[in-house]
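Questions regarding the structure given below will be posed in turn.
Of the protein chains in this complex, all but one are displayed in their positions.
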Amino acid sequence: MDILYHSGTLFIVIGVLFFLSGTVGLIRFPDIYTRLHALTKADNVGLGCVVCGLALQSGSWVLTVKLLLIWLLVLIASSASCHLIASSAMQKNIKPWTRP
Amino acid sequence: MPNDNCLSTSHTLATLVRRSLPRFAIFSLLWYALAGSDALSWVIGVPAVLLATSLSLSLASSSRLNIRVAGLLHFIPFFLYQSFRGGIDVMHRALSFRQCLDPGLVAYTTLLPEGSARIFFVNTISLLPGTLSAELRGDQVTIHTLDQGLPVWANIQRLEYHVAALMGETGEGRENL
Amino acid sequence: MSWLHTLFALILLPAIAVGMIRILRGPTAADRMMTAQLFGTCGVAILLLLSAGMLNPVLIDIALVFALLAALATLTFIRRTWQGSGKNKHGYPLS
Partner (left out) sequence: MTYSILTLFDIILVATLLWLGWRLLSSEDIFKAVVLFISFGLLMALAWVRMRAPDVALAEAALGAGLTGPLFLAALRRMNRSHKGERRLDIDENRDGDHGKNSEPT
């Protein structure tokens, strides 16, 4: 039980780090496409790690299913809206930033 | 787009039952997960599940979604590993002292058939390390990559292979090229 | 030992607050909307952590609502506000 709890904590720490780096990327990256990269990847993985950690600590099946369901929902929603944002940005001819 | 021709055969009822039963089971499980084991919750649950089943039947496209279990078992670890790598990649680029970005656009022609397989493929591209699906026209996918030094093509072909195995589309594939 | 979860939620809150800079600055409208999506995802994580920290399982349901509805705003934005009309030029299948 203790091992489960501590590995859950480790997962949560990793997830929080992902979230923080996603925010840093959102602030630092130069254009809309690169910011989309930061947002979708870092946040989905971060939420996945947090969910895994909490599921490891919860010790109940119903709660685990619920947590995984939330993650799945966020995953579907954010990947779909990421593609929509990117494709309509392309449609509006917003040029990607390239290395000078 | 509603399609009526699939229900116009003589065994309409059998088809309907066969199509709706798995959905019904999935939505019932979902309700159980959401509402817990309280028996009284099914007063709302049963109508909700029925409504969800009929709604999902009427919204379902003509291409039947047949997910292979073996493909799913291969896909989930692949997906988890790849998206974790994607997260690490973005984290490294965001936190590194110098900005190490070299973004660019890559064109890719997918061999997956029109419909749910292609949509699924395009949406999962965004979770691979360093790639983001920017546009889809027919079978042409435009991919935005964070670093042109990454093996984008190889990664995407592997993803395409996995999606094809997941959706049961193997056979007509890469070897034609 | 639920203070640990609360601490993590506390760490995630500045991530939201800093992301607000992107709303205020971000050149295109989509940049601002993306940040609202970040708020949704981060909010889900904070709620999940708080539900462990405050020992209140009800918060998970609120996280579920967050996850559903944060995407709704983004989709409305794309379909209604940003992308001219609802007409779809490239044949991206909507159904």
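As written, the chain order gives the labels A, B and C, with residue 1 at the start of each chain.
We adopt the following convention: a contact is a pair of C-beta atoms (placed from the backbone, for glycine too) under 8 Å apart; a residue touches a chain by one contact, two chains touch by 3 or more.
All values derive from a computational prediction rather than experimental measurement.
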Touching residues on subunit C - with respect to the absent chain: 2-3, 6-7, 9-10, 13-14, 16-17, 20, 23-24, 26-29, 32-33, 35-36, 39-40, 43, 46-47, 50, 53-54, 56, 58-59, 61-62, 65-66, 68-70, 72-73, 76-77, 80-82, 84-87
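Rule of thumb we're sticking to: only the chains that are shown with their structure count from here on.
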Subunit A-subunit C separation of Cα centroids, rounded to whole Å: 10
Separation of mean Cα positions, subunit C and subunit B [Å, integer]: 21
Multi-chain contact residues (two or more partners), subunit C: 64, 90, 92
Residue list for subunit B, restricted to those that touch at least two other chains: 34, 135-136
Parts of subunit C lying in touch with subunit A, wherever the complex brings them together: 4-5, 8, 11-12, 15-16, 18-19, 21-22, 28, 30-31, 33-35, 37-38, 40-42, 44-45, 48-49, 52, 57, 60, 63-64, 67-68, 70-71, 74-75, 78, 82-83, 89-90, 92
Residues of subunit B defined as touching subunit A within the complex: 30, 32-34, 36-37, 80, 83-84, 86-87, 89-91, 93-95, 99, 101-105, 122-124, 126-127, 129-130, 132-136, 142, 144, 146
List of subunit A residues in touch with subunit B within their complex: 17-18, 21-22, 24-25, 28-31, 33-34, 36-38, 40-42, 44-46, 48, 62, 65-66, 69, 75-76, 79-80, 82-83, 86-87, 89-91, 96-99
